[in-house]
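Handing you a structure now.
Omission of a single protein chain aside, the complex is shown with its protein chains in their original locations.
Going in written order, the chains are labelled A and B, and every chain counts its residues from 1.
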Amino acid sequence: MNPSNVVILSAILFSIGAIGVLVRRNAIIVFMCVELMLNAANLAFVAFARMNGNLDGQVVAFFVMVVAAAEVVVGLAIIVTIFRTRRSASIDEPNLLKY
Amino acid sequence: MSGEDWTFWISGSFAVIGALGLVLSRKAVHSALWVAFTMINLAVLYIANGAPFLGMVQIIVYTGAVMMLFLFVLMVVGVDSSDSLIETLKGQRIAAVLFGLGLAALLVFGVGNGLVNAGTVGLVEANSADGGNVEGIARIIFTDYLIAFEATSALLITAALGAMVLAHRERWIPRASQEELSKARFLSGTHPGNLPTPGVYARHNAVDTPALLPDGSVSEESIPGPLQARGDIRAVDHHEVNEIKEVGSA
Partner (left out) sequence: MISTSAVVWAEGAPTLQELMPAEGVFSLIWLLIALPLLGAVVLLLGGRRTNRWGPYLAVLTVTASAVLGILMVIGLMGRGAEERSIGQSLFTWVFAGQFEADMAFQLDQLSMVFVLLITIVGALIHVYSLGYMAEDPNRRKFFGYLNLFVAAMLILVLANNYLLLYVGWEGVGLASYLLIGFWQHKPTAAAAAKKAFIINRVGDVGLSIAIMVIFVTFGSVTFDDVFGQASEVNEGTLTAIGLLLLLAAAGKSAQFPLQAWLLDAMEGPTPVSALIHAATMVTAGVYLIARSNAIYDRAVWAATAVVVVGLITIFMGAIIGSAKDDIKKSLAGSTMSQIGYMIMAAGLGPIGYVFAIFHLLTHGVFKAGLFLGAGSVMHGMHDNVNMRRYGALRAAMGVTFVTFMAGYLAIIGIPPFSGFWSKDEIIHAAFERSPIIGSLAILAAGITGFYMTRMVAMTFFGKARWEDDVHPHESPKVMTIPLIILAIGSTFLGMALLFWGNIETWLEPVVGFSTAESPLSTTAVIAISLAFVIVGSVIGWISYARREVPIVAPRGSWLTRAARADLYGDAVNEGVIVRPSFWLSRVLIWFDARVIDGIVNGSAALVGGSSGRMRRYQSGFARSYALSMVGGAVIVLLALVLVRLS
């Protein structure tokens, strides 16, 4: 099977994630969409690793996962803090930083 | 179609379905479950593409840890909080879909254009060089990427500490003592103690039956608030009450 199909799949998943980030308002769902985009990128890395016959791509995907995990921890903590003060998880609520 | 092809088309379709489900579900919990589904399928694709280690890590870290963390936070924030479907930003949804589709089209076009004729080396040789996929990745991580690896350890610790700091709520006033709490309760002017329990009779054992005060009158407070709101209060049969009185006096 041609791994370029996998790369195309990852592009599709990435775009769906991007649309999700743009249209959903619940901060947690937005966050999950970001995770989906990261995973799409990982998928591309894995496919590239296979095409090049080189494990470096997998290692990079591994690091992406680690960083994503760290990001999730901090991001969710921020969401919880915001929720605690504003009683809402909507990403449109904190919009005071503007003109 | 080979077995690998089947795997790709099935898992790939499932992954896309899961992703669409994530974006289209109204409830956040459903979204989370759809993501978990997508990630499991992605793990399958990883394994199918010669990355068994990553596939396992994907299941353990993402579906196991990260998604459970998401669900946990969802519970904290409130499961019920479903998005309203009315878009408040003008043109946001249309623009987002247009941009998303454009992005997808460009990416697919670019990738297809660039990779359609690219050969595939395959990972058989690379995976077998050190005796397996896990050993190969281990060798690379602990040699070429050692510094990055050590840096991620610092990153994880920092993230954990950061999360603790962010989620921590500082106590600004000292915890109230029992005495202070009771004083506050009495000062508030509401019913200080327990409300009377609903009535319990030989024939009726239900919370919708009001309790009787010593003089035989009905205590409205003994009925739980929701039942009162519904008007779901059983009337007191005074004949029975009199019977009970007689039994008591005999």
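To be clear about the criterion, a residue touches a chain if its C-beta (ideal position, glycine included) is under 8 Å from a C-beta of that chain, and two chains touch if they have at least 3 such contacts.
Please read these numbers as outputs of a predicted model, since none were measured by experiment.
Across the entire complex, the residue among B:G78, B:G110, B:G132 or B:G216 in touch with the chain not shown is B:G110.
In the complete complex, the residue from B:I60, B:L89, B:A129 or B:A176 that touches the missing chain is B:L89.
Contact residues of chain B toward the unshown chain are 89, 92, 95-96, 99-100, 102-103, 106-107, 109-110, 113. What chain A contributes to its contact with the hidden chain is residues 18, 21-23, 25, 91-92, 94-99.
Definition applied: only the chains that are shown with their structure count from here on.
Our note on geometry: chain A versus chain B, Cα centroid distance of 17 Å, whole angstroms. Taken in their complex, chain B has these residues touching chain A: 2, 4-5, 8, 12, 15-16, 19-20, 22-23, 28, 31-32, 35, 38-39, 42, 45-46, 49-51, 53-54, 57-58, 61-62, 65-66, 69-70, 73-74, 76-78, 81, 83-84, 87-89, 92-93, 95-97, 99-101, 103-104, 107-108, 111-112, 115-116, 118-123, 125-127, 133, 136-137, 140-141, 144-145, 148-149, 152, 155-156, 158-160, 162-164, 166-167, 169. Partner chain B is touched in their complex by these residues of chain A: 1-9, 11-20, 22-26, 28-29, 31-33, 35-36, 39, 42-43, 46-47, 49-56, 58-59, 61-63, 65-74, 76-81, 83-84, 88-89, 92.
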